[in-house]
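What follows is chain A.
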Amino acid sequence: MTSAIQVSNLTAGYGRRQVLHNISLDIEEGMVVGIIGPNGHGKSSLLKVLSGLVPATSGQVFMGGVAIDGMSAHQRVAKGLVQIPQGDLVFPDMTVEENLLMGGYLAQGRTEIDRRVNKVYEMFPRLAERRPQIARTLSGGERRMLGIGRGLMIEGQIMLIDEPSLGLAPKVIDMVYEVLAKLRSVSPTLLVVEENPVRLQAIADRIYLMDNGEFVWNGTPDELSRNSDLIATYLGA
Partner candidate 1 sequence: MDIFLQIIISGVSLGAMYAVGTIALSLLWGTMGMMNLAHGSFIAIGGYMAYWCMTVMGASWIFVLPLALAAGMLGGYLLYHLVVRWMFERKEFSVDIIIATVAVAALVENGLLNVAGPEAKRQPFSISGGLKLGDVVLPYQTILTVAVAIILMVIVLYIVTRTKMGIVIRAVSQQQVASQLMGVNVMSAFAQAMMLAGGVAAISGVLVTGATQLFPGVGFDTTIKALVICIIAGLGNLRGAIFMAFVLGLFEVAVQYIFGQQYGFPAMLSLVIVLLILRPHGLFGKETVERV
Partner candidate 2 sequence: MKRILKPRLNRSHNTVELVATAEGKAKLAERSKHAGLLDDTRRSFLKLGGGGALGVGALAMMNGEAKAQSGDPIPIGSMYPLTGPAASDGQGYKRGVELAIEEINDYGGILGRPLEPYFVDTKNMSASEVVAAANFLIDRHEVHAIINGYNIGPNDAEYEPIADAGIIYMHVNTAIQHHETVKSDPDRYFGCFMADPAEYWYGAGYITMLADLRDSGVWTPQNNKVAIIVGSIPYSIVIADAMKDAAAEKGFEIAFSEVVQTPTTEWGPVLSKIRQIDPAAIANTHFFAGDIAQCQLQFVENPTNSLFYYQYGALQKDFRDIAGDASVGALTGTVDGLLSDDYARPYVDAHSAKYGADSDPQPGALSYGPMHHYAIAAAIAGGTGEPGNHEQNRKIAWALKRFTFRGPTGSYWYHPEFQATVPYPTFTRDASLGHPHMLQQIQDKSKPPVVIYPEPFNVGAFQTPSWFT
């Protein structure tokens, strides 16, 4: 199997403060990988370094065997690396449709964009209903769907999803994970960051545990659920 994204000895930080220490990671094509860990220990930072929002201090990132370190965020998107950011970074003063159109920014041709939009509406019928509505007036769950749908518009090979369940009601989280499960069948490689592993265990092939900017453990979801020490120490559950 070929690796979709490969990270070797990555360090990064903000100013003088180092946040990620020597991270290495190899994700094979079509895999769903979850990263869990306590709040504020570098999970989101790792995604931002991967997507190019935050520069790495050292180390390398390869996509399909090609180094992408020097690329800016928008160039990485063009290579097929999609990040769905944490919270709702939707465009608040644009309609649902316009938000989706922005997702299709790199797509060529009206018909292609229409095809993708319709695909997203199929996946999220709620969004189709809300088509002309201004994004800021959507509910939290709808906005999260919009964020994911917008990400799907790019049709990239790799999707980095940052805390999809953050701040949502359990019912809505169920919906979000239904969608993620569907995504798994569509095929792109997924890297999902979550604070809590419970939901992730259902869809992930492999789970990494991050603490203080380092991976301290990795294994399959089954192994995780069997390791009570780990759960007690890090996840407090």
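By definition in this document, a residue touches a chain if its C-beta (ideal position, glycine included) is under 8 Å from a C-beta of that chain, and two chains touch if they have at least 3 such contacts; residues count from 1.
For anyone wondering why these and not others, all candidates are chains of the complex that A comes from, given by their letters.
Given the structure is predicted, the values throughout are model-derived calculations rather than measurements.
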Problem set entry | For chain A, as assembled in this complex, the candidate in touch from 1 or 2 | 1
Exercise. Where on chain A is candidate 1 touching in the complex?
Worked result: 51-53, 72-74, 77-78, 82-85, 89-94, 98, 101-103, 105-106, 136, 150-151, 154
